[in-house]
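Dropping a structure here in structure tokens format, bear with me for questions.
As you look at this complex, bear in mind that one protein chain is not there, while each of the others sits in place.
Presenting chain A:
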Amino acid sequence: MDTTTFIIEKGTIIVVVFAITMLMAMYSTWAERKVAAFLQDRVGPNRAGWGGLLQPLADGLKLFTKEEFFPNTPNKFLFILGPGIAMSTALITSAVIPWGDKFHIFGKDVVLQATDLDVSILYIFGVLSIGVYGIMIGAWASNNKYSLMSAVRASSQMISYEVAMGLAIISILMMTGSLSLKEITIQQAEMKWNIFYQPLAFVIFLVCSFAETNRTPFDLAECESELIGGYHTEYSSMKMGFYLFAEYANMFISATILSVVFLGGYNYPGMEWAEQNWGVNIANIIAIAVLFAKICFFIFFYMWIRWTIPRFRYDQLMNLGWKILIPLAVLNIILTGIVMVLFN
């Protein structure tokens, strides 16, 4: 494969993945409102476009045209850097996600993954932990006590839940023996989904992903009834849009990771049969659709939870993280080890 085709191929995939992430994040805002409306016996947005489908565009336009307000802060650079970090970390995670198997086009195999890193999971964890800097820096630079409290809450929450999340994923890694998401996906073919082998790890990971994406019941960093808006209290215009957008992009990424690591990614029952009978390309299109169906299910699940249950208090959140989730995750690792040794 020569360099030009390689650049064209990967460039196209990167642009497409980027566009899809943006699009999913945009339409998650629409979906959030529609799901909330559905759960609350309302109609939801229905003015801009059919069923309110143009609502995200209208919102974006509105945010762009709003006045850009700067609080009386000594550090304007950090104030702008905050949402920038939040947004960019939310978008670069999608680079290592295997969106589908391979297409066979122009006599070539095109793999639907921007890059197949050997340490994809480490990469994702690294990027996710940088994400909290966006919140911390922005909130610190806001020069507002509510924002500061939110920054403290967000960082301690992120740190404690990342530990549990990492420990939960270790048991998966013990089974798969690989940090590559592609490898993990391939190993889950033919319904050998990790959720069946590691239900406890799945539950822990799911709970932690709520905390990582700052959503109810773990939305302490931005709970509007206590901290007004938390870290984005002082933000306006598209800088605030970036924070909100980053939250939805994060939600999309978390849903994707959950589907890839635990629900078999793009695998679906009968994939091999479809490949043999309908050809690689059609089987692969179905695979992509299946992956997105799984992602959409998790996104809906996040929203469902958000509009149903109350949020924790700060100390209860810490208790849950350190006293319940982390011991459970460690226990899960031990159990996995024992089972692996016994049954190999």
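By definition in this document, contacts are C-beta pairs under 8 Å (C-beta built on N, C-alpha and C of every residue); 3 or more make two chains touch, one makes a residue touch a chain; residues count from 1.
Keep this in mind: contacts and distances are computed from a predicted model.
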{"item": "Absent chain [UniProt protein name; select from \"Multifunctional fusion protein\", \"ATP-binding protein\", \"NADH-quinone oxidoreductase subunit D\" or \"TRAP transporter large permease protein\"]", "value": "\"NADH-quinone oxidoreductase subunit D\""}
{"item": "Option from A:13, A:223 or A:238 whose C-beta touches the chain left out", "value": "A:223"}
{"item": "Options A:2, A:41 or A:67, residue touching the unrepresented chain", "value": "A:41"}
{"item": "Absent-chain interface as seen on chain A, which is shown", "value": "36, 39-42, 72, 143-146, 148-149, 152, 216-217, 219, 223-226, 228, 307-316"}
